[in-house]
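Only one protein chain is missing; all other protein chains are in place.
Moving on to chain A:
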C-alpha cells in the first residue's frame, strides 16, 4: 500500500510518508525519503493487537500494538486498503499451527553441525553437576522417562535419594497436574535446597502418606536442618479458595517439621490487567507528572514486582543464612513458582549472574519445568485469558537488581531486552510450546535454531562494563534491602517505553564504557607491539645494524582523541504556544527527529541475519553503540556523524 503515513507518538505533527508491505512474516514500512529509505520491520508474532480507528479526512488510522511494547500508528489513505490490511494482519498475527511461526522459516545460514552445537550450548545435566549433583543426598530420577508421571515436567528430574519411585508417584497423585516436588537449586556449601511443585490436593482434610514422605525426604537431604519451609506464593485467600475445589495447601499438622508460609503474589489475571494499566499510562500523550505517577501507582505494577522480589529474598535468606531447604509452590507451579525460584537462585548463586548462567537459569526454571510459553505469550491463537507477562516480570526483577547492584551482573540491560523480545518473536525455537514433551514431538531442535547461540555469538554487545568477576558484589549471595525500600523499585522506561528513544538518556554510560574498554584492549596490544619494536630497535642499534625501520605508518594516532560527539537532538514540544507564532514554522528539524522511530536502514536490512532478525533496535544500536552518544539521536546540522563513527572504528 502506498502513501501510508507513519505517525510519531511523541509528536502528532511529525509523520513519515512511505509504503507499507505485508510479507509472510513481517510488516514492513519503507519511507519515501529517497536517500535514507528508512525501514520499520515488525514481526507478525510481535503484534498483540490491531485497532482500526474512525476514518478521518486524511485517511484511515490503524494502530498496531506490539508485545515488545512498540506502538505503531499508521494512516492509510483508502478505507478499503486499510480494511484489507487490517483483515490480513488479524489473520497473520494469530497463527493456528506451530509450523506457521517464523522460526520454521528463519534461516541464519548455519549448517547442521552449527545448529546442533547451538542447542548444546546450554546443558542442564552439566548444570546439576555444577551444583554438585548427583551426590549422597540427591539423585537423578527416570520416573518421568516417557512423561508417564507428569507430562509438563522434563524427563530428567532430581529428587532426594530416599524418595523411591513409589513415593514420587504417590506424591504426584496428590499434586495438581501431578507436578510433584523436584529439585530446582542445590547449595553445596550447606546442603540446603530449593524444590518446587504444584499445590497439594488437600481440600479441607485429605492427606497423602507418600507426599508427606516426599517432604520428609527433602528435609533429610539437608542433614544440617531439622525443618523445611513450605512457601505458598499465593495470597492466603486464593489458596483457601482452592481448598473448596479439592486443592489447597499443606497442613502443618499433617507434615512433620515443616514451616508453612504464604507470600502473596497475585495471579496471572491480576498481572495481565496491571500491565495493561501501566501500558496505558506509558501511552498517554504528554502526561503530566501527576498523571504518570498516579497511573503508575494505580496500575500496581511495581507493587507486584516487589512482591516477587520479596518472595525471592525470603527464600534466598532461608537457604543462605538459615541453611534451611525450601519447597515452593503456587497453584500449578509453573508461573509464580518459576518466578520466585529463579529470583532466589539469581540472588544465591553468582553463576546465574553471568551471561551463560542466566541462559541456564531460564532453561532450568522456565523452559524445562514446563512454563507455558505458548499460552502465556500468545504465540499461537488461543485463549486471551491465558496470556500474562509472567517472564516479563522476572526479567524486570533482574533489571531492578541490576540497578541496585551495578557491578554484580556480567550482562547489561540490552541483554534482558533482547531476551524479552525473542520470547515473543518466535524467531528461535527455544520458547515454543508449553512443555518439553511438546517440543520433542515437534522436533524443535532439528527444525529451528537456538536463541542462546545467537546471543552468545554477539555477547560483546551484551557485556556490562562494570562487571568484575573478582569483586565483592559479584561473589556470593546478593542481599537486597527487603523493606521499606519501595523507592528502590523504579519504572523501567528502557523496556516499556523502549521504542520512544526520545525519553531515554541521550548518552549511554554502558556504551561509553564499553568503547573505552575496547580501546583499552587495543592499547594493551599496541603497547606490547611497541615494546617489542623498541627492544628490537635497541638491539639493532646496539649491533650497529642500520636496518631501516619502515613502520612509520604505525605512528599514526590510534583513534583515541576525544570524539566529536554528535549529541544534538531536536527539542520536544515544550510549549504549544509556539505553534501559532507567525514568523517561522516551529517544527524545523523534523527530518532529524524521525530517528526516534525505530528503523533499520537499507544497508543493515541486506544483512541476512539482521533483516531476518527484524530486531530493528539492534540495527540502530549496531550503528551507534560504539559512540558515547548512544542510539536514537541523530546528529544535527552542526555535528559530524562521520567523525563520530570514525573515531571508534578506525583501529
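What to note about this one:
As a working rule, contacts are C-beta pairs under 8 Å (C-beta built on N, C-alpha and C of every residue); 3 or more make two chains touch, one makes a residue touch a chain; residues count from 1.
Everything that follows uses one rule, which is that contacts and distances are computed from a predicted model.
A chain of this complex does not appear here, and its UniProt-recorded name among "Aldehyde dehydrogenase domain-containing protein", "Mediator of RNA polymerase II transcription subunit 20", "U6 snRNA-associated Sm-like protein LSm2" or "Myotubularin-related protein 9" is "Myotubularin-related protein 9".
When the whole complex is considered, the residue among A:224, A:246, A:476 or A:531 that touches the unshown chain is A:531. Interface note: of A:183, A:208 or A:282, the residue touching the hidden chain in the full complex is A:282.
Although one chain is hidden here, its contacts on chain A can still be listed: residues 10, 282, 286-294, 296-297, 302-303, 404-408, 465-466, 468, 471-473, 481, 483-488, 490-491, 493, 497, 500, 502-509, 512-513, 516-517, 519-520, 523-524, 526-527, 530-531, 533-534, 537-538, 541, 546, 548-549, 552, 554-555, 558, 560, 562-572, 574-575, 577-578, 581, 583-584, 586, 588-589, 628, 636, 638-639.
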